[in-house]
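My questions will all concern the structure given below.
With one protein chain removed, the remaining protein chains of the complex are shown where they sit.
Chain naming follows the written order as A, B and C, and within any one chain the residues start at number 1.
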Amino acid sequence: MTKPLNIGMIGYGFMGRAHTNAYAKVNHFFDLEYRPVLKAVCARDAAKAQAFADNWGYESIETDWRALIARDDIDAVDICTPNNLHREIAIAAARAGKMILCEKPLSMNVAEGEEMCREVEKAGVANTVWYNYRRVPAVSLAKQMIEEGRLGRIFHYRAVFLQDWTISADLPQGGQALWRLDAAAAGSGVTGDLLAHCIDTALWLNGGIDNVTAMTETFIKERVHTATGQKQKVEIDDACAFLARFRNGALATFESTRYARGHKALYTLEINGEKGSLRWDLHDLHRLEYFDYANESRYRGWRSIHITDGDHPYMKHWWVPGLQIGYEHSFVHHVADFLADLAAGRPTGPTFRDALETQKVCDAVLDSARSGRWVSIT
Amino acid sequence: MTKPLNIGMIGYGFMGRAHTNAYAKVNHFFDLEYRPVLKAVCARDAAKAQAFADNWGYESIETDWRALIARDDIDAVDICTPNNLHREIAIAAARAGKMILCEKPLSMNVAEGEEMCREVEKAGVANTVWYNYRRVPAVSLAKQMIEEGRLGRIFHYRAVFLQDWTISADLPQGGQALWRLDAAAAGSGVTGDLLAHCIDTALWLNGGIDNVTAMTETFIKERVHTATGQKQKVEIDDACAFLARFRNGALATFESTRYARGHKALYTLEINGEKGSLRWDLHDLHRLEYFDYANESRYRGWRSIHITDGDHPYMKHWWVPGLQIGYEHSFVHHVADFLADLAAGRPTGPTFRDALETQKVCDAVLDSARSGRWVSIT
Amino acid sequence: MTKPLNIGMIGYGFMGRAHTNAYAKVNHFFDLEYRPVLKAVCARDAAKAQAFADNWGYESIETDWRALIARDDIDAVDICTPNNLHREIAIAAARAGKMILCEKPLSMNVAEGEEMCREVEKAGVANTVWYNYRRVPAVSLAKQMIEEGRLGRIFHYRAVFLQDWTISADLPQGGQALWRLDAAAAGSGVTGDLLAHCIDTALWLNGGIDNVTAMTETFIKERVHTATGQKQKVEIDDACAFLARFRNGALATFESTRYARGHKALYTLEINGEKGSLRWDLHDLHRLEYFDYANESRYRGWRSIHITDGDHPYMKHWWVPGLQIGYEHSFVHHVADFLADLAAGRPTGPTFRDALETQKVCDAVLDSARSGRWVSIT
Partner (left out) sequence: MTKPLNIGMIGYGFMGRAHTNAYAKVNHFFDLEYRPVLKAVCARDAAKAQAFADNWGYESIETDWRALIARDDIDAVDICTPNNLHREIAIAAARAGKMILCEKPLSMNVAEGEEMCREVEKAGVANTVWYNYRRVPAVSLAKQMIEEGRLGRIFHYRAVFLQDWTISADLPQGGQALWRLDAAAAGSGVTGDLLAHCIDTALWLNGGIDNVTAMTETFIKERVHTATGQKQKVEIDDACAFLARFRNGALATFESTRYARGHKALYTLEINGEKGSLRWDLHDLHRLEYFDYANESRYRGWRSIHITDGDHPYMKHWWVPGLQIGYEHSFVHHVADFLADLAAGRPTGPTFRDALETQKVCDAVLDSARSGRWVSIT
């Protein structure tokens, strides 16, 4: 028999759905000791919370996250609020002894993140941050290949995360749908929203970053704010690019924007090593491109691995070779790992501490964009 | 409140899982009047049935499909057995007044299929066959584009379904895992297994087929049968290709094999019309390639549409632009349509009658491969 | 010092240009004993012949091919006329002791081709047919890989040659530009024009074909003939598809059309063997796709080899890795091989005799399309 793990979900937006779907599906496909139970969902609007609960089978609702955290029947809190609430909720949850699954980015800035790390570590509660792309099977395979030494010494890393959904000047900022454009709720623009993903994967695959130089831009300077109905200065970064040096000596370029016409959510990464190279992109997330220098010279080429086989990470749990999974499965994998790690008493990366490293790079990037100087990550 | 639709599932293999997952997910993503209830799963082996029921939440099990059909609390029967049992179960279910969702192909041959059609139509029960690829959003969009007249007069249709999983001579035939290699259980090889998919889509997109000329081959002549432990002649077709003429005057080539090294489940289709062309393949099922002759001459090219937007078929129910869905979602769409059609009193294609047309082409193909002559579909 | 080889060119159209360019370039890039000299070009229209001669540096012109052949200062005759003149010119040239480079297809039919073979063999003159795709480096590499045994037992071969340039009903037939639509000049439509290329490559890569079943279609039934200004029945095949069995047991599908909207000259081939597969297409002719089953299971995938390295066939003669060559270079390679073979006293494939095999398949295909039966190649 599986053991229940009672989930308290805070938020019901895009990420609330993605995580809830993962909780609902995971035990159908993974053989685990624990089973998430959808105990309660919390949102300020009771009607919306109830509709969400009805749809997904949450047993109850709350309209105050403090009430949720206070409940004895909640084992783990999932934080799917805008970024500006992560810190307060996480600290309260930790103090209440709850496990925490926090949506990325960890926090508004390094100072918040450090406090959050101290609190969860003091409380000794399991904690993880939903940088879900680590668990796209192609990316997980890349990690394994690097650890096997298949790339050798790394020379280059490059990543972009390109979108085009905010190009229209008519788009407002703020509110439930567009809080990502409101610096007060989001902290930053593409840096925390998109580059944070790129950085998390990069740190995981290629180790720490030494220093960065960056630039940001806000192409549309003013947008109507949904809270006031007035045009207000846009304070977030619409685009951000930076150069970096990794501790292993590799050079890197990173770029993110919401103004790259034609790209919906094109997260691509490439890593070049002495012995081989890898490439991946989110628009075809079930493929990994691999160049193996060990192949006989005249038969060398980039190999497109269709990541749908039983010996690819996570894939034996799904269908049969050739049949692809999608975006949502990365969250299922994250939950599956979290539950397995819980049974084994292991932390589940990225922990808050791991995610703090990403936050440090984000802060350094924004700092460099302001100062025009190279900034070291300490 | 949603109305329950009690499902009785017969079989628990690959398709049993795929369908059950669809029943479990559909109401989380689609707003429907009906809600599937996992009432009972049936398998000869009680322990396996129970394990499957436990995993997925089926309320009960049966070990005899006749018992399942006899139950008053079952509204719809889902047939996921090997092909040789479809006819008998479907007829019994129809006579018991159950709705039927039958795995493809409909039957072992046209004669069986005709009997099944007569019975479901006499009984007046809702019936559908799981040719799931119609409901891959890219394929659904292709259908809409053709109906909008975007391709104009059709000249050519071509489809292949290429796999490579049976190349080893060490693979046995028969048993739960490999009944597809056993003619007694499967009826045919790639023709009923793979080409049937290609034909169903083709008939849906491009109308009826007039006549065909075909060839088949069995590359590995003998395999150990799991039932006897003895080497036995392989009676199924390892590969099959045919030429066809459609009623609309288009020419077509179809090919399927399990001996195309490098292809796991590469179902590709292409349709060429006077005004444009479309291309799709299952290995990147979230993309549709479109050539639009109306584009200005020097800017013409094949356009890769990333089928992840809210205005693409079914996609508003899922995530946000750029985030792909996978194979399993085609089944969710099939269930969603079935439930919506049920509420609206409409049939859900492909019905048994629709699937019989595919069966007619399959039989004509196998007949032509034997006779070496063109065979008309009547 | 190089030895001159005096070329007499008959025709000045698309192929006349392509061959002449090859003669003009070959010694700049290949170190050869022989050097083509552009001695004379022949065309019925003296002004056009002179303009062509001036442009390319032909030393003289003729307006009667018999006069050209009669000249003592011509070593080799290049036949770039419409197909219906190949036979007569080739036989006359052979009897005059000239080497012959004949544009493909060899002849209007097998009977003509057999006569041509007998004559060149009786005369003992060097002869070759311009099936230029053999000498696209990617295709040449495919040949080497097959000979090295990299694919193992071959199961499948498939080729298409898709164009879309004759879809308009306003296009006339006949005349210099459109003789390919006139059966009297071309013999057949896509079968001799396009499928002949596919067949030549297939026979070269995969050996002989046993038998075929085919269909053809003429989508536009009447077109104005440029000779009469009247609408006349179109006698050529607009599209042709056939199934084939190779002598090595492989199955094959072939298709060609000028009605595949979106494809300009998409010649693709794929060959599937037990140990690996290869894919190539003319629209990206500098790439070869290779699937190697010997790769470790979870790193298997289709590899795109960028055929631009010094160890790829012919490529050491051109630029540096990464810099692609194009269509015209296949002709340069053909000339380079012809000249090297001449010095070495070897025949240059495809000889007339080799090309006759392609003609036999073409005839069998057209015969099958008429009769509706499988036709054997003898």
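Points to keep in mind about this one:
One rule holds in what follows: a residue touches a chain if its C-beta (ideal position, glycine included) is under 8 Å from a C-beta of that chain, and two chains touch if they have at least 3 such contacts.
Here the structure is a predicted model, which is why all the values come from computation and not from measurement.
Among A:213, A:304, A:324 or A:348, only A:213 touches the chain that is left out of the view.
Within the whole complex, the absent chain has one touching residue among C:264, C:316, C:346 or C:370, and that is C:264.
Contact with the chain that does not appear here is found for just one residue of B:175, B:208, B:301 or B:372, B:301.
Among the residues A:14, A:30, A:165 or A:259, only A:259 touches the chain that is left out of the figure. Annotation for chain C: contacts to the undisplayed chain at residues 14, 18, 20-21, 24-25, 27-28, 55-56, 163, 165, 263-266, 282-287, 306, 308-309, 318-329. Counting the whole complex, the residues of chain A in touch with the unshown chain are 151, 155-156, 158, 160, 162, 164, 167, 213-215, 217, 219, 239, 241-243, 245, 249, 251, 253, 255, 257, 259-263, 272-277, 291, 293, 300, 302, 372-374. Residues of chain B in contact with the chain left out of this view: 141, 145, 288, 290, 292, 295, 297-306, 309, 311-312.
Please note the rule applied: only the chains that are shown with their structure count from here on.
When C-beta pairs in contact are tallied for every pair of chains, the largest tally goes to B-C. Farthest chain from chain C (centres taken as the mean of C-alpha atoms): A.
Computed centre separation for the pair chain B/chain C is 42 angstrom, with centres defined by C-alpha atoms.
Mean C-alpha position of chain A lies 55 Å from that of chain C. We define each chain's centre as the mean of its Cα atoms; on that basis chain A and chain B are separated by 36 Å. Each of residues 306, 309 in chain A touches at least two other chains.
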